[in-house]
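What follows is a structure written as C-alpha cells; I'll ask about it next.
Excluded from the complex is one protein chain; the other protein chains are retained at their positions.
Naming follows writing order (A, B and C), and every chain is counted from residue 1.
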Amino acid sequence: MRSNESVEKIMWTVVACLVPPLVLSVFIFGIQTLIITAISVISCVAMEAISQKLLGRKVTIKDGSAVITGMLIAFIIPPGVPYLLPVLGAVMAIYIGKHLLGGIGYNIFNPALLARAFLLATFPVAMTSAWLPPLQDSSIFHYMGTSIDAVSAATPLAVLKEQGLAAFTESFGAAPNIYTTFFLGWRPGSIGETSGLLIILGGLYLIYRGYITWHIPASMLGTIALLTWAFGGETTFSGDPLLAVLSGGALLGAFFMATDYVSCPTNKKSQLIYGIGIGALTVLIRLKGGYPEGVCYAILLMNPVSSVLDSWFKPKRFAPPAPPKGGGK
Amino acid sequence: MKNIMTRHFLTLLLLFVLPGLAQGQELVMDKGFGADNEIIVTFSQAVDQDEAANTANYTVYEEPDPDIRLQVKEVILASDQKSASLLFSEPLNTTQTHVVTIANLVAPQSQTTFSVAKSYLGYLLGILVSAMLINNFVFTKYLGLCVFFGTSKRKDTAKGMGITFTIVIVVSAIMSWFFYQFILKPFDLNFLQIVIFIGLVSLTVQAVDTVLRKVNPALFNSFGVFLVLVIANCVIIAVPLILADNEYNFFETFMLSLGAGGGFLLALYLMSSVRERMDLANIPPTFKGVPIAFIVAGQFALAFLGFSGLQIF
Amino acid sequence: MATDKSNIQLVVNGILNENPIFRLVLSMCPAVGISTTMMNGLMLGVAVLFVQVFSSVTISIFKNVIHPRIRIPTYTLAIATWVTVIDLVLAAYMPEAYAKMGIFVKLIVAFAIITMRLEMFACKESVNASFWDGIGMGLGFMAGMMAIGFLRELLGLGTLMGYDILGFKPLLFFVLPCAGFFVVGLMMAFFNYIEIAYKKAKRA
Partner (left out) sequence: MKDIITIIIRLTLSCILAGIVMGTTLIFTSNAKKHNEHANEQKTMFGLLGYTKDNPAPESSAIHEAYRYVVTKDEALSVGYLVPLADKGFTFITIDLDGNFLAANPVDISQALVIEEKERNKVIGAALGDDTSLRYADKTIIVTDNGQRIAYLLPGAFPGFKTFISMMLALDPSFAILGLEIMEHEEDPGLGGEIEQDYFKNQFKGKSFAALKKLEVVKTPIPTDFLKALEAKKSGMSEADVAAIKEQYMDKDIYALTGATISTVAVTNGAKAIVKKFAYRISILDNVLKEQQIAVPF
C-alpha cells in the first residue's frame, strides 16, 4: 500500500508468487488441483463482474484481486472436493464478503477465509475427508474419476490431534526425514499449503519488493512455534515448534492471508500484536479446539480486531479531534 | 438454609486458603489426571516399594458410582519412591471426581483416601470463557440482538452500553440466584421464575440508576441512557433462567454472568469498530443500515464457529 | 385519541406496514435463533400472538387505573404473567414443541415489540382496537418468523413443515444457526428493494 507502484502490479506479483505452489500441487496430488483452482478463479472473476454490474459499479476484474481470492480459496480446500464447492465459495467471498460491504478495500474479513469457513460449515464431510495421499510414482491423472472415499488420507494435524504423536511418526516417517518431506510438500493437506519451501520463497520475494512487511508473518509464526513448544507436547516445553510451523496452513496463512492489505492493521506496532493474536488463537484451536487446524479461524477472528488495534496505536499527529465526551449518544 | 450458606463459605475457604495450609502435613501432596488412563500421585515421603506397587491395595471409583470399582492395571513408582503413576485398563472420565483409597501404604492396616478431580478454579474459568467466547450470547446463542444492533453504531456508545450491561447483569444474576435458591426452590414456586427474575432486573436497574446518580453524576451522565435499554435485552433474563435450569452454585453464577456481560461487551465493541469503518464504505442502498449489519454479524458468527468444541480446562 | 382505523386495517397494519421483524426491526433474537423450520416459527408465533393480545387487552381495560409513574412496571408485570401462563400451558400440553423452543418462550417477556405496543397503542386506545392491534402484531410476527423458517427449512433440509418436498438437502448451511443472520439480512434487503422499486414506479 505504501509503495508507489500501482495496485494492479502488486496484485499480479502476488498471483505470480502463488503459481509455483500450484504447479507443485499438480505433481503432489494430480491434475485435479489445477482444475479446482481454475474453476475457483473463473467463478471469482465472474462473480466480481456480476456483483459490480448488479451494484452499478465500475467493473474492475483486470486488477487481479479476484484472481488472488480465487487462487487462495482453492489453496485452502482439500484436493479431492467436488467441483461445486469453489463456485459456492466464490459467491460467499466475492458477493457477500466483499461487494455488499462496499467493494475492494472495504471488506472486513478476508474473503477467501470467509469462503472456507462457509464451506466447512456447509460441507463438513467433503471439507474434512477429501484429503489425498501424495502421489508416489503414479501419473498426475491417477485420482481422476476415482471415488474419493476409497483413497482419502488424514492430514498430519488431524492424525496428531486424534491419535497422538506415535501414530503421527508412524504414518509420516521418522524425525529427521519428516522435516524435509514437509518442507518440500509431499504430505496430505490443502491444495496450496503443503510446500513450505515455495511459500517461504514467494513470501520473501513479496517482502523484498516491499509489498508486505515482515512484522505479521514473523510475529505469527514465532508465536505458533513458541506456544507449541511450550504446550504442544506431553509435558511442558516438549512440543515440536518446527513441525507446527511446517504443518497445516501456517505458512500460507502467515505470508499470503494474514497480510491482506485490507483486513490487516496498517501500523507496525499493531501488526506485531495482530500476528501474535493470530498465532495464539491458532495454537489454542489446534490444541484445545474442535478442529485440527486453526489458522483460518484465527485470522478471521483477528480481522475485525485490526481496526481496533489501529485506532489504539494511531500516531498522535494523525489523530482526529477527540469526540465530545458525555451524553453517550 | 444456614447449612448451605456455611457450606459455600467453607468452599470459599477451601478454594483460597486451604491449599496452602494443607500441604506438608498430608501424605498425599499432589494428585491429578495424567494421560487419559492415568492418575499421578505425589507423596510427601518415600513409600514402601512393594506395597505401593501392589494393585490390590488400590480402590478407585467415580464419586457418584461408589459401587463400580475401576480396574488399576499397573502402578509405576518413581525411583525416589515419592511419586506413583496409576495406570487403568480403560480411559478415565475426567469430568467426574475420582476417589482413590490406598491401603497399607504407610503402615499395615492403614488407609489413605483422597479424591482426584479437575481443578475447580479451572472449571470456573471454563464457564467464564465458554460464556464469553465459545457460546458467546450474541454470535452463537443469538440473544440480545435488538440492543446489539441498536447500540453498535458508535464505539463510545458500545463501550458505555457494554459496561453498564455487565454491571447490571452481574448484580441481577447474583440476586436472582439467591431468590431462586432460598425462596423459589424451597417453596416450590418455580412457576414464578419469569415474574421474579424480570422484577429483579428492573429493581437492579433502578438501584444502579439511583446509586450512580448520587455517587458519581459524571459517570451517570455517560451511562444513564443505557440503563433503560438494558431491560429490553434478552440476555439479562436468559442468564438467570439458564442458571436456574443448570442448578449453578454461587461461583458458577458469578462466572456465567460475568462471561455473558463480557461477551456482550466484546461483541458490541468489535461490531461498533467495524461499523464505524463501514461508514466510509459505499454500501448498496438496499442494504444500508440494519440489513448490512446483519450480514456482518453473520460473518462474525462464521468466524466464531472456530471456537466451537473448544475445551480449555 | 381513538384510532380511526378499522379492525381489518389494524390487522393488515401489523402484518405489512409495521411488521415487527422486517419493518420495526424488533424481536430479532428468535428470528435468528429458532427460525430453522416453519413449525418453530409457527409455534413461537402462536405464543407471541397470545401474549400480545392478552396483555394489550389487559392494559387497555385497566388503562384508567394504571398510575402513570408505575406504568412500565405494570406493563412488565402484565406481560410476565401472560408469558408464565403460556409457558405453563405449552409445557403441559405440547411438551415436544416446548422442548424445541427451549428458553425462547420464557424470553418473550423481554421482547421489545410487546412492551412497545402497550406503550404506543394499548394504553391509549379502546379494548376493541387494542385487541385487533394485538392480533395484527402477533400475526405479523408469526408471518415474519414463518417466512424466514420457510426459506431456511426449504434450502437447508429440503422439507416444509416436516414434509419432504425436495427429497434432498440442498445446503446444510441454512439450518446452521449462523445462517439466520444472513437470511434475515438478505430478506430485509429484499423488502427494501421492493419498497424502493414501488416508490419509483409510483413516482413515474
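One rule holds in what follows: contacts are C-beta pairs under 8 Å (C-beta built on N, C-alpha and C of every residue); 3 or more make two chains touch, one makes a residue touch a chain.
Everything numeric in this text was worked out from a predicted model, so none of it was measured.
Trainee: In the intact complex, which of the depicted chains does the undisplayed chain touch?
Mentor: Per the contact definition above, the missing chain touches A, B, C.
Trainee: Suppose we count only contacts with the excluded chain; which residues of chain A make the list?
Mentor: 124-125, 128-129, 149, 290
Trainee: Tell me which stretches of chain B touch the chain missing from the display.
Mentor: Looking at chain B, the ones touching the missing chain are residues 61, 64-69, 93, 95, 191-192, 195, 308-309.
Trainee: So which bits of chain C touch the chain we can't see?
Mentor: 36, 62, 65-67, 69-70, 73-74, 77-78, 80-82, 84-85, 88-89, 91-93, 95, 99, 102, 156-157, 172, 175-177
In this section, only the chains that are shown with their structure count from here on.
Trainee: So how far apart, in whole Å, are chain B and chain C when each is placed at the average of its C-alpha atoms?
Mentor: 33
Trainee: Round to the nearest whole Å and give the separation of the Cα centres of chain A and chain C.
Mentor: Distance between chain centres: 42 Å.
Trainee: Residue numbers in chain A touching 2 or more other chains?
Mentor: In chain A, residues 96, 118, 121 touch at least two other chains, as defined above.
Trainee: Two-or-more-chain contact residues of chain C, please, as numbers and ranges.
Mentor: Residues 178, 182 of chain C touch two or more partner chains.
Trainee: Considering the complex alone, what residue numbers of chain B touch chain A?
Mentor: So the residues of chain B touching chain A come out as 35, 155-157, 160, 218, 221-226, 269-271, 273-274, 276-278, 280-284, 287, 292, 295-296, 299-300, 302-312.
Trainee: Contact residues on chain A for chain C in the complex?
Mentor: It is residues 88, 96, 118, 121-124 of chain A that touch chain C.
Trainee: Would you mind writing out the residues of chain B in touch with chain C in their complex?
Mentor: 139-146, 149, 191-195, 198-199, 202, 231-234, 236-238, 241-242, 245, 284-287, 290-295, 297-298, 301-302, 304-305
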